[in-house]
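Below is a structure I'd like to ask you about.
Note that one protein chain is taken out, while the other chains of the complex remain in position.
Our next item is chain A:
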Amino acid sequence: MPAVQETIEQVRKIDVDQYKYGFETVIEMDKAPKGLSEDTIRFISAKKDEPEWMLEWRLSAYRRWLTLEEPTWARVDYPKIDFQDIHYYAAPKSTPGPTSLDEVDPELLKVYAKLGIPLREQEILAGVQKPAAAADDLDEANDNGAAPRRVAVDAVFDSVSVVTTFKKELAKAGVIFCSISEAIREHPELLKKYLGSVVPVSDNYYATLNSAVFTDGSFVFVPKGVRCPMELSTYFRINEKNTGQFERTLIIAEEGAYVSYLEGCTAPQRDENQLHAAVVELIALDDAEIKYSTVQNWYPGDKDGKGGIYNFVTKRGDCRGDRSKISWTQVETGSAITWKYPSCILRGDDSRGEFYSIAVSNGHQQVDSGTKMIHLGKNTSSRIISKGISAGKSNNTYRGQVSAHRKATNARNFTQCDSLLIGNDCGAHTVPYIEAKNATAQFEHEATTSKISEDQLFYVMQRGIPEEEAVALIVGGFVREVIQELPMEFAVEAQKLIGISLEGSVG
């Protein structure tokens, strides 16, 4: 069954030429010279005022990277990246480092206001875009009981974190939320213990590159037994030309802790391709839970496939403790190329991994995304729900791995991935790898035309609702399954996708 009109229109609304965040801000920048060498790394490390051990860590990663070759197995196609033609560091000159909001360049604040990101602690991200003028209002609001939910934001602009909000209040609860650069200086013992423990330095080509040149990202530490009192969020913005953004994020939830973290990303509209190579590591100890959500909206390139961000990302969560849980939710609409597999290593007994994804590709976008669920502990379970929608001349691939190792007694997995094609110039692909080495493992993988059962359709139509509407209704509810996993604040951003129906989906 082909896509219905409503779906086509919804996808059209988020087509590449409708990109809303493509504006560019002129801010005086402090940049590293173009090119990658040990000197570049020393430059970055010095700029960040890093201790010696961190520099050594970076340099050893760089030396390792020189021996690696770019991976070619993903179903994406792009001209060879010239790693010497990129600035590896770019920071607004006026920013003296993460500090109070009053010291931040008002131009920068305007950027975030324009993007609808609240940096004023009294502002609430409820999906409502504040007019730029609102940023001038500096009044602190009272935290009375009637206040809506609050979100702490770490704003990363090119290579630096501009500001992190609600830090003091979070500290009261024992939660550390700051930029990773600050964490390297302030909490070296935690960094030494956890950095690179989930994604090893030599994990893959881009992760190794990131280990050498990462510039900023967020650090979250939730101590034992603490439920993080508010949503944490990082907003990544690429602004400067010819730069690469190398984000590094590390989230640790100690025994019994809980944290929900969201990230958003946008970039200006440019003819050149820009590289975003991130590494995200999550660690959940006994009984801890981490919920990680992404709304990825990097500039996807124009109608003819010119420009756009190359998003080569390694995201991995380690359910290190028993009964721990890590859940990834992503809504992917941006980037020229996406190469991203948020994964869970289910090491602790009874641990659980989840992956919910909606990936919409348009124009000349290429998406190769999915997840890995590695079952190592006993009674571990995982669930994968993935929806891919391709339109225009795009290619959208789901690539996922589910494996149960010898000792993973009673491992359980349920995977469902559906895709929908709109038009005849795009492609949808499904490449699951299912590996069982334990007789008690129970794996189910499903990629079907449509999840709408005849019974459901009959039930709705029988009540006088025309078929197309009935289909839209059922599918709407079905997609909501993924959308609902997003924290409320981001669900609003993702709302425009809800209307997309998947009734004509192919596996």
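The definition used in the following text is that contacts are C-beta pairs under 8 Å (C-beta built on N, C-alpha and C of every residue); 3 or more make two chains touch, one makes a residue touch a chain; residues count from 1.
The rule is simple: contacts and distances are computed from a predicted model.
The complex appears with one chain absent; UniProt names that chain "Fe-S cluster assembly protein SufD" among the candidates "Sensor-like histidine kinase SenX3", "Glutathione S-transferase family protein", "Fe-S cluster assembly protein SufD" or "NADH-quinone oxidoreductase subunit NuoE". Considering A:Leu59, A:Ile81 or A:Ala436, the position touching the chain not shown turns out to be A:Ala436 (whole complex).
Residues 1-3, 67-69, 73, 406, 419, 421-449, 504, 506-507 of chain A touch the missing chain (whole complex, contact as defined above).
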